[in-house]
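With one protein chain removed, the remaining protein chains of the complex are shown where they sit.
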Amino acid sequence: METVFAITLIALGIAATLAIIRATIGPTSFDRVLAVNTIGSIAVLLIAVYGFFDGRPEFLDIALLYALINFIGTIAILKFFRFGTLGDHGLHEEGDEQ
Amino acid sequence: MRQIAISTALLYVLWLLLSGHYTGLLLTLGFLSALGASLIAARMGVLDEEGLPMAILLRLPKVTLWLIWEILKSNWGVVKVILNPQSAKPQMVSVKASQKTVAGLVTHANFITLTPGTVSVDVDEKKNTILVHGLTDEFAQGCLEPDMDKKVSGLEGK
Partner (left out) sequence: MSVSVLIDIIGMVSLCVGSLAVIFGALGLLRLGDVYQRMHGTGIVDTGGAGLILFGLLMVSPDWTVTVRLILIGFILVMTGPTATHAIARAVRVSGEEPDNVKTGRKKAAKGGRK
């Protein structure tokens, strides 16, 4: 069983590396956001599998939090791209463009 | 009021499942925090039919197996395209949605994005259409079939 966990960890590491390459070369900034979002998903799985590998399933709590923060972070970055601020001011100025 | 009760119950069940400590004091504190979170949510005005769509949530298990099967099928399809990137023929199609509530429309758009190979790019609430980017002809045309639309409308009830 340990071996399978180790293989999964290595595979997740390779996948994260591929995503990091995309985040580095990504032509547009949206490519980078997409790659970072993917890295976040991979990191959630990595933390969960590492918890099992190490015999400490409490790591799952951290994975849970990481999943939530990953989502909020992506939305925050996109909001910053669009409005240039994380506050409420931008929304009223240019909120209804389609 | 009913929404606050449902939300408190859901949050308390979640707390009970995650906590693992069951003493009188902690159970009370857990209930109080669930109630407090629900009250704050109600004050923010997010606890309406859109924020807590019970009709859809309760019927969700009915489509889960079908959705998992669809996801596995389209996963395989996308893997084939990734192995041969030249075979990708991206398309934009506009899918008609028959859902009546906003929550139903969001569920439909989420299901479309959830199946790999199709991503919902834009949702038009007024015209009830979802603009979908499909990786190949096959995915885009599969999205136009009314199968998923019917299932999601079934989730809404009447």
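The letters A and B name the chains in turn, as written, and every chain counts its residues from 1.
Operating definition for what follows: contacts are C-beta pairs under 8 Å (C-beta built on N, C-alpha and C of every residue); 3 or more make two chains touch, one makes a residue touch a chain.
Keep in mind that this is a model prediction, so the values were computed, not measured.
Taking the whole complex into account, chain B touches the unshown chain at residues 14, 17-18, 20, 68, 71-72, 75, 78-79, 81-83, 85, 88-96, 109-111, 113-122, 129, 131-133, 135, 140, 144.
Touching the omitted chain from chain A are residues 1, 4-5, 7-8, 11-12, 14-16, 18-19, 21-22, 28, 30-31, 33-35, 37-38, 41-42, 44-45, 48-49, 52, 57, 60-61, 63-64, 67-68, 70-71, 74-75, 78, 81-82, 97-98.
We adopt the following convention: only the chains that are shown with their structure count from here on.
Rounded to whole angstrom, the centroid-to-centroid distance between chain A and chain B, based on C-alpha atoms, equals 20 Å.
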